[in-house]
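Accompanying notes for the structure given below.
In this view, the complex is presented without one of its protein chains, the others remaining in place.
Right after this comes subunit A.
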Amino acid sequence: MKRYSSALVMAAYLIFLLVPIYWLLNMSLKTNAEITSTFSLWPQNFTLRNYEVILTDPSWYMGYVNSIIYVVLNTVISITVALPAAYAFSRYSFMGDKHLFFWLLTNRMAPPAVFALPFFQLYSSVGLFDTHIAVALAHCLFNVPLAVWILEGFMRGVPKEIDETAYIDGYSFPRFFIRIFMPLIASGIGVAAFFCFMFSWVELLLSRTLTAVDAKPIAAIMTRTVSASGMDWGVLAAAGVLTILPGALVIWFVRNYIAKGFALGRV
């Protein structure tokens, strides 16, 4: 009896989650004429034209390329700088460590809206405006603290005796870190990379403010379409579906780690 009610609750919740996504998918497979004239739960005249529009027009599909470039750049930068810092926080106590840790966390809490304008001016003045690296660096604002936080949690779980044994065995610090320590926290690095990818991928305000043409993310290209013509619902829906795909792929690959990352409660 209890099992049935649980299954029922879960089914209801998942349906609630999936119906709006299904509707988007449904719209993306219809022609615009059909969207505005008839109302149906599935496409009457099945068409892939909307996807064709996006995948053949560089001003559309370059948006995906741009997004992926800066998201990957950001993930790499965040993890690279966060690894040694997280090690320091998990192994040593040093002057001001607690204040520093809190200060880092406040950056995760800072509203991007506060930073949008100063970022625009800062990156314009150093000539980085409208480049992928500018967006990647801007997203470090919230991803680096997050990565440090997650990695620190994982590193704390590795006994300190391992470090000491390695040093006695004559390992230098960099060699120990890369050869022994990093494999031990591989799943932690995976979880941190996943969350960096996620938060950089979904962020719009900063990436839109910092780009004009060459590095414009797909999400921003979509907004422009909404405000300009506003009525090309089919293409808009197709673009939306295509932005969901990378996320869905990433989730599928890390599904076994997600629960672990959440278990640390550090998101």
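Note that in this section a residue touches a chain if its C-beta (ideal position, glycine included) is under 8 Å from a C-beta of that chain, and two chains touch if they have at least 3 such contacts; residues count from 1.
The rule is simple: contacts and distances are computed from a predicted model.
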Please identify the absent chain by the protein name in its UniProt record; candidates are "Sugar ABC transporter permease", "Lactate utilization protein C", "Circularly permuted type 2 ATP-grasp protein" or "Na+/H+ antiporter subunit D". "Sugar ABC transporter permease"
Of A:Tyr70, A:Phe154, A:Phe176 or A:Trp201, the one touching the omitted chain in the full complex: A:Trp201
Which residue from A:Leu105, A:Ile162, A:Ala186 or A:Ala212 sits in contact with the chain not drawn here? A:Leu105
Hey, which subunit A residues sit against the chain that's not shown? 5-6, 9-10, 13-14, 16-21, 23-24, 27, 35-36, 39, 41, 77, 80-82, 84-85, 87-95, 97, 100, 102, 104-119, 121-122, 137-138, 140-141, 144-145, 148, 156, 160, 198, 201-205, 209, 218-220, 222-223, 226, 233, 236-237, 240, 243-244, 247-248, 250-252, 255-256, 258-260, 262-267
